[in-house]
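All protein chains but one are shown at their positions in the complex.
Every chain is named by a letter (A, B and C) in the order it is written, and numbering of its residues begins at 1.
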Amino acid sequence: MADMAVHNAHPPGFAHQFEDMEQQREAGSLGMWVFLLTEMMFFGGLFATYIVYRALYLPSFEIGSHLLEVKFGALNTAVLIGSSLTMALAIHSAQIGKRGAPVGFLIATMILGATFLFIKFTFEWRHDYIEHLVPGFGFVIRPEWGAPGAHVPMFFCFYFFMTGLHALHMIIGIGILAVLTVMAHRRRFTPDYYSPLEVSGLYWHFVDIIWIFLFPLLYLIGGRYPGGGH
Amino acid sequence: MIGVLQSGSVFLSLAIQAPQLRPEAASSIAEGVDHLYFALTFITLFFTIAIFSTIFVFMVKYRRRADDEVPPEIEQNLPLELAWTIIPALICAGLFLWASSLYFENSRPPSASTEIFVIGKQWMWHIQHPEGVREINELHVPVGVPVELTMTSEDVIHDFYIPAFRVKKDVLPGRYTSLWFQATKVGTYHLFCAQYCGADHAEMLGWVYVMSPADYETWLSSGTPSPSMAQTGEQTFNKLGCASCHLPDGTGRGPSLVAVYGREEELKTGEKRLVDEAFIRQAVMNPNSVVLRNYPAIMPTFRGQVNEEQVLQLIAYVKSLASEERNANGK
Amino acid sequence: MSTATLDVHEVPTGSRVNYLNAQYGVKSWLLTTDHKRIALLYLASITLMFFVGGFFAVLMRLHLIEPQGALVQPETYNKLFTMHGVIMVFFFLVPSIPATLGNFLVPMMIGARDLAFPKLNLLSWYIYIIGAIFTLYAVISGGVDTGWTFYTPYSSTFSHTSVVPTALGVFITGFSSILTGLNFVVTIHKMRAPGLTWFRLPLFIWAIYATSIIFILGTPVIAITLFLLFLERVLHIGIFDPAIGGDPILFQHLFWFYSHPAVYIMILPGMGVMSELITCFSRKRIFGYSFVAFSSLAIAIISFLVWGHHMFVTGQSIYAGLIFSVLSFMVAIPSAVKVFNWTATLYKGSISYDAPMLYALGFIGLFTMGGLTGLFLASLATDVHLNGTYFIVAHFHYIMVGGAVMAYLGGIHFWWPKITGRLYPDGWARFAALVIFVGFNLTFFPQFMLGYLGMPRRYAVYPGEFQVLNVMSSAGASILGIGYLIPLIYLTWSMRYGPTAGPNPWQAKGLEWTTPSPPPTENFEEIPVVTEEAYDYAHSRVTRG
Partner (left out) sequence: MSEHIVPVKTYIGIFVALLCFTALTTGIAYVDLGAFNTVAALAIAVVKMLLVVLFFMHVKYSGGLTKVFIFAGVLFFAILVTLTLADELTRNWSPTPTGWGTLVLLARFF
């Protein structure tokens, strides 16, 4: 993908090793899919670990989960879905050749992404820190958790590592979007050449999908109804 | 085909007799493992030699005679391809069935085994007999008696390995693993740690002394008499104050431990659990995770107050309560 | 292969512009995006790492001449085998054939000007170098002693050595593998020359494709695992620490999910090289093309299902052991199919004894031994006795060194004229092949016996009765070490003084032989159109190169 961006220096964005633009576009798209495959296994290793410990320590994971605010998780899900929509619309506007339109949609996507991170860090992580729920930073096991309390820190380990890794991907994504915005502003994209947009879109949607799974796995374990999971 | 089998059996009998190619076989399972081993060796040699001699013949027979030689084209031969896919598959299936059934047979201990406890720590083997005798890096066992080892580690992963018995099992921190053997030959055998465990991994070894039952009895009773594991466990039990709640008649705040070992108990969560070594260890270290139905979750954890050895002694004590009860009922 | 005419023959090598003399200076190498130059960058780096790792091996074997240890303290010995394993596995064997021969040959064999993402390719090399620097820093800063397997809780809690830089080094290098695999997959899918269908591809490409699948699917898991290990060691969060409820066996699951397929990362490209060598030096089409091609894919996929056979005695559930055992037996079958097909390819061929062919034959022998001894370890009952002993060490060295390194050397000797435009002294090359074969067997065959007799691996000192076999092994190792130095010397010599090679010194088939040696920067004057099947030695008269 970095390649695509750099090769763009040649006016139509064409790189010498390819036969034609069609081959180049297909290669770029397939390359991103293969990259997403590796991302999937990267998160997959983490999800597998999570699944094993969730099976072993379900009551502890339920206690941990109930300490998270569902409203923030759900709100953030909606924000991310919205950003996926604006991303798709950005590509759409480039496809139909609406001049200048990708810029607006890209900026909207970045703003929504930043909103997600803002909610995550200031409302959730900061709150957890104050409540002594960050392992390694003064985590306090509360007596009212009883026996399963011993493994609540493990849940929070997974929570911070998984959401942190996801947030890192978001930050990288916002960086890519910033580059795309500049390119779009300089009228680089045409209905014949919008590969960088398309490929970055795949990445952005993938990060969205990761969150679609993280939300129920972290926030909704064992149900939120009174006495759920106990 | 018959020729192959014949040469195979001759090879097997020769191989089994050759002492320098074979470690001492001193347990009831060693012969079975060795038979499989030599069958595999035979298969390996058979295929290696077959492939090599074929290649050798081709290399000589079809060597390049002229620089511009163009050999004939040979099409793919489907029956041949299928044959050398299916035949190895059948051999593999046979080996799998043989090896797995043997493994399951070998890993199931006889019900009436003598139990000995093993604790691995960097870098020594700590062994305790139920009668109370303790050893370091030495294991004395009677010949002809099945012995089951219950093992745990105080630090990293170790591995208890007695080559002459063909037994090996990792020894893990925080968990019990077990292995069993029945020695068949009086003698002295190596005991190794076979899982890398740090600086002196290679020094974490010892000897297994297989003795006649009479010698073993003498050995057990020689030296300074020491209380049995169960007795030491009982002392620990009283010292830690366990006895104040776990009254034998069941009137205490905690459940009676008489005859509890080997029984299935229902937990507060509704789950049914067999009371075994792992259960008792969990009850000592993390009591609130195994609260029985009808009992309050008031027991404090003893993590940090008892070491792995004392836990094993407590287990031995609880087990002794169960067997006393059984004996009493028997009478 | 193609009918593209070879009028380039007539141009003398020296005066022609090729990828080596197109540009000069350090910068032209460090900033190159030419896959052939990047292949040479890798070649130099992994050769360095090979000799670093080999040096540790020599020290170990010298130490083990005496039962009480002849050379170093046990702590040092533990660091030696750890660094040997880490460097050889992650920094030599995994990148060896894919990153050098694969990088050089994939675009040439499929008739492309370069890989799909040349800058990404260069980035892979820089990532590899950064990972290597982290690891070498760990060596200098006192070494690491966890074994290349990094088993917890020893690595996470108990070891006092440089675990963190080593784990980070391996973590970083993983991304180099991932990006290389990604590049290959896209290139093979999208950039084949017109007429070059999947079933006309050289089998080396099939093997590299299968390898890339493992890179893509396996490497991310080891990356996240080592990252969790890193977190565990720094923060003590308890994911793998049994004292806080973690499960050390889970670490082993995640570790072997990658590290078993990684063995096939090493051997699959070797098998691809084999198919090229055997066909060329017997002038025959490969026997059973589709069986050899699909067996590569089968191996790649099944290799992800067998990792638990490393854990039969770890306290893994015996039911899981049963599943892993049957799956492990299954992976033997496609490997056997390959060996049979190579052997059948020789039938009625026109076989020559050039140096690369000698390496190839060495490969078949050693790989057969290595593969068959794998059956001992897939068998539950015998694995209990053999696990963790020298039997394991011998088995995987037969596969990784006897198999992968032999194939690597065979491939280097085969394509050396193409890479450098020069020929090496054939007599020396054959001699080296023989020395390596003899040295290798003398080193590792005694270790099978040691293992069965019960000597555990990773022992700095050992009981006296094992000494005879250990001395044999050490003697073999010194022969093997010399065997590896000989090619280093004559290949280096040939770069400057070797006679000029024509475009096709072996009269081989394949697109890479239709361009001059060394090839021009864009590989082909014009993109070839392929009209023939692979290895079509029978249908066109061989022309002299």
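Methods note: a contact is a pair of C-beta atoms (placed from the backbone, for glycine too) under 8 Å apart; a residue touches a chain by one contact, two chains touch by 3 or more.
Just so it is clear, the structure is predicted and the values come from calculations on it, not from any experiment.
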{"item": "Which of A:Leu67, A:Leu89 or A:Ala147 contacts the chain that the document leaves out", "value": "A:Leu89"}
{"item": "Residue, one of A:Ile107, A:Ala147 or A:Leu202, that touches the chain absent here", "value": "A:Leu202"}
{"item": "Given C:Ile318, C:Leu434 or C:Ile527, the one touching the chain that is not displayed", "value": "C:Ile318"}
{"item": "Hidden partner chain, residues of chain C it touches", "value": "189, 213, 217, 221, 247, 249-250, 253-254, 257, 304-305, 307-308, 311, 315-320, 323-324"}
{"item": "Positions on chain A contacted by the hidden chain, ascending", "value": "22, 25, 29-30, 33-34, 36-37, 40-41, 44-45, 47-48, 51-52, 54-56, 58, 70, 74, 77-78, 81-82, 84-85, 87-89, 92, 95-96, 191-192, 194, 198, 201-202, 205-206, 208-209, 212-213, 215-217, 219-225, 228"}
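What we mean here is this: only the chains that are shown with their structure count from here on.
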{"item": "Intercentroid distance (Cα basis), chain C paired with chain A, Å", "value": "36"}
{"item": "Computed distance of Cα centres, chain B from chain A, in Å", "value": "46"}
{"item": "Residues within chain C bordering two or more other chains", "value": "none"}
{"item": "Residues of chain A engaged with two or more neighbouring chains", "value": "150"}
{"item": "Complex interface listing, chain A residues touching chain B", "value": "146-148, 150"}
{"item": "Parts of chain B lying in touch with chain A, wherever the complex brings them together", "value": "286-289, 291, 297"}
{"item": "Of chain C, residues touching chain A in the complex", "value": "107, 112-120, 123, 178, 181-183, 185-187, 189-191, 216-221, 223-225, 228, 231, 235-239, 244-247, 250, 254, 257, 522, 527"}
